[in-house]
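Quick one: this structure, given as structure tokens, is what I'll be asking you about.
Only one protein chain is missing; all other protein chains are in place.
Note that the chains are named A, B and C in the order they appear, and that numbering of residues resets to 1 at the start of each chain.
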Amino acid sequence: MTDTSPLDVTAVRRDFPLLSRESHGRRISYLDTAASSLPPHAVVEAMDHYYETTHANVHRGVYETAEEATRLFESARTTIGRFLGAPDPAREIVFTRNTTESINLLARTWGEQHLGEDDAVVLTLMEHHANIVPWQMLAERTGVELRFLGLDDQLRLDLSNLDELLDGAKLLSVTAMSNVLGTVNAIGPLAAAAHAAGALIHVDGAQAALHLPHDVAALDIDFLSLSGHKMLGPTGIGVLWGRAELLADLPPFLGGGGMILDVRTDRFIPADAPQRFEAGTPPIAEAVGLAEAVRYISGLGVETIHAHESMLTTYALDRLEAAFGDGITIYGPPAGPDRGGVISFELGDVHAHDIAQILDSVGVCVRPGHHCAKPLMRHLGVQAAARASFGPYSGHDDVDALVAGLQQATTVFL
Amino acid sequence: MTDTSPLDVTAVRRDFPLLSRESHGRRISYLDTAASSLPPHAVVEAMDHYYETTHANVHRGVYETAEEATRLFESARTTIGRFLGAPDPAREIVFTRNTTESINLLARTWGEQHLGEDDAVVLTLMEHHANIVPWQMLAERTGVELRFLGLDDQLRLDLSNLDELLDGAKLLSVTAMSNVLGTVNAIGPLAAAAHAAGALIHVDGAQAALHLPHDVAALDIDFLSLSGHKMLGPTGIGVLWGRAELLADLPPFLGGGGMILDVRTDRFIPADAPQRFEAGTPPIAEAVGLAEAVRYISGLGVETIHAHESMLTTYALDRLEAAFGDGITIYGPPAGPDRGGVISFELGDVHAHDIAQILDSVGVCVRPGHHCAKPLMRHLGVQAAARASFGPYSGHDDVDALVAGLQQATTVFL
Amino acid sequence: MADLEELYREIILDHYRSPRNRGELTGEAALRAEGFNPLCGDEILVTLHVDDGTVTDIKISGQGCSISQSSASLMSAAVKGKPVAEVRKTIETFKTLMTVHEAQLEDAGDAPEPEPVDLRTLGELAALQGVVKFPMRIKCATLGWNTLAQALDDASL
Partner (left out) sequence: MADLEELYREIILDHYRSPRNRGELTGEAALRAEGFNPLCGDEILVTLHVDDGTVTDIKISGQGCSISQSSASLMSAAVKGKPVAEVRKTIETFKTLMTVHEAQLEDAGDAPEPEPVDLRTLGELAALQGVVKFPMRIKCATLGWNTLAQALDDASL
């Protein structure tokens, strides 16, 4: 019944202190990785070590700890860039607060520079609000048209009118993986289509970063956004990767120290990328933590994590189907390589909020709601869904606890 | 010689692990608090505890850890708000990345809404780039005029033409303490003058937060910006405080999850303040750490820290004067209650960079350069100055090490 | 699990399964307000008739969890036929019951405690007191109430 996984989940779990806590007297089943992943001890320790032996503001100090802090911060850029397959990390990795800020940065700089009334941006119906609202705000300012790629009945992107939508568009901005459906989008072909139409492509990698191999060069994409806290890293840090020649041409985003070459009372001269986009003291400890997270992920192997989660997803879909049959509605494509470890569902008349509450009482952590994807929810005709999502520390026992908890929920609401 | 301090520095130092490391075989003398303060162990531990027992994304989960995380995050808002004397922390404290982002937020929202070609913003010649460049960027977009309050010959604000500059201005944006001169500005009277002229006042509190008592209500100010890493807290977090009724009227800053009430493909409805300004997953662990930093500061007492640093500043000014006489030029007002613990200087022909390098070799950490205040540096006619700055963990021995190191620098460059 | 049973009392499940006063009053005379819980997506529409200072009819529509739905249903039953002044008081009483604990959510705990609520004045509504042990659900429970207050405010009642 429990297929052998390529990951030794018991060993992996030992690296995640939070998993040894109890909740309501039960072992915790953390099934909310799509909202935020847990950090392994090594990540927390790397930040502690930084704070307690090295902390200093970067870039301007010549004393020993300031030099070390700068080296750690800049080598985090390299480590993360390499992880993403970036050709030139030192010039291409911009540190932000989160994916949301990365996309706002892109919309405010590249968007304001290139997109006017006669232009269009293509999004999809499965985007997170982070990849919708910044473009709507841009549209309010510049009049750029927003177009939405639809979904087919297996809840994959409907590519039948892609070329039509791309006609006259300057950007395709699409998630690598849906945080509601688990749908994994084939980025390579989308990038090729965008480029063929003369558009650039931005990939929202927030949801995919921990689970799917990335190689920005091989995928031939132009921009990529990430959040540290969704890839075993700390809160307070995100990444915007952009091709060096594209970043080099962008105007500044926020103004302040660190992003300038010179300031006079009547003007300023901005610095080069990526510093141009990093105004003020950056998230230094967080960069150190994120680099450690990336090393941890690489240690397990992204492919291995993906294989593990695929297997778990198949197991979960089977068990839910077997236990609830027509009583459960699961939103997303069938199990398979383009199905990530995110399972959103409705269970009969039990509202998602109540499901989550009842699961909580048995130590199972799932998230109810619209998952910041209201246009998708409207498309699905659901107001709120419960969502279970996996990480490398998730196991068959978590799925079993989920199913048992749901059985209990149906009895409360019989 | 060593006046008795209200702080037991030896005991305080025990709380700061970094101070027990050596640098080049010497005890470290950390004199760069104005760039970034060190975090006490309690701050690091609070974040560790959060990550290892409680971490979850906030606001949307109903399971136990998500509830706890939300409570910790929101109670951090309250703790920080109370520390600042904010009447309504839950609605008035916006979490940002740093002071720089706070000021950009203000310029982008309040500034774009209220400031046009016929309006003016009053800054001062002692501002940090963080309080200049965002206004220059706004001026580029809206044509608002920027005016600069000058300095008198003791390097305090020259208030003789304040009313003239405020005439027709809508905002006075001023630092509570100069990060170069140590000048402490009397905010109360500035706020009164701004309000009398029909302008609002924003205070850049980055430099003052750790050292000077704040009470936004008593000072009667409108907006205040802070950075966590300059007040014994973590990197990656800052605060914008604004009066509730002012924040309530502002348009959104960045778009994404968490800052909306509803999103459709063709429009979105923003949430209320402060959530409206917090797009995406916020710096959760950092908020927890910053709340702990604020508790630590309150434990020592801001007044006590200020008294300690004042005493140390007087001692340092005396010793530097005695050791180098005319050979040293110190930029800033004489010792006194409006002189904070920041000492910038030039030492004969020895360039600031060389001074810092030589001090490093004896474990003394100072910062050379323009300190992100180029308009001020031009006014002073200096290209780079060395800066020593104090925190609650700084002691007479640090000043002694500084003076000894400087003596050595003069022999190298004899 | 004991807390959970406190939350999902039979009377709450009953109002969830068979909501009272379900529907929408239309026409010029109807007061209306819409409420939203952005965190979970709950939506509610409260419509009511006020004649001679009395809530003569009230209808609830929208979607939401058992707590928001049953709380709105219980509310509709509690206020129908009551004078506006009394309705206002009930709203206040109910919100006080909830706010005590909402305040705890945002606070380290040194704020002054509000007056305790006499549960006997609440009738069936007292069934909702189990919610206070679940701070994240308080916004569910108060959604209908805030929306009703909004409708009255908009009509300056």
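Definition applied: a residue touches a chain if its C-beta (ideal position, glycine included) is under 8 Å from a C-beta of that chain, and two chains touch if they have at least 3 such contacts.
These numbers were taken from a predicted model, which means no experiment stands behind them.
Colleague: Omitted chain: which shown chains does it touch?
Modeller: Counted over the whole complex, the chain not pictured touches A, B.
Colleague: Of B:I237, B:A352, B:V366 or B:L406, which residue touches the hidden chain?
Modeller: B:A352
Colleague: Can you tell me which of A:P17, A:P39 or A:G61 touches the chain that was removed from the display?
Modeller: A:G61
Colleague: Tell me, which residues in subunit B touch the chain that this view leaves out?
Modeller: With respect to the unshown chain, the touching residues of subunit B are 24, 351-354, 357-358, 361, 368-370, 374, 377, 383-384, 412-413.
Colleague: Using the document's contact rule, name the residues of subunit A that touch the chain not shown here.
Modeller: Given the touch definition above, subunit A has residues 59-62, 66-67, 70-71, 74-75, 77-79, 90, 260-262, 271 touching the missing chain.
The definition used in the following text is that only the chains that are shown with their structure count from here on.
Colleague: On a C-alpha centroid basis, what's the spacing between subunit A and subunit C, in Å?
Modeller: Whole-Å distance between the two chain centres: 37.
Colleague: Would you give the residues of subunit A that are in contact with at least 2 other chains, written as numbers and ranges?
Modeller: If we look for residues of subunit A contacting two or more partner chains, we find 24, 353, 357, 368-369, 374.
Colleague: Mind pulling the subunit C residues that touch 2 or more other chains?
Modeller: Expected reply: 39-40, 134, 137.
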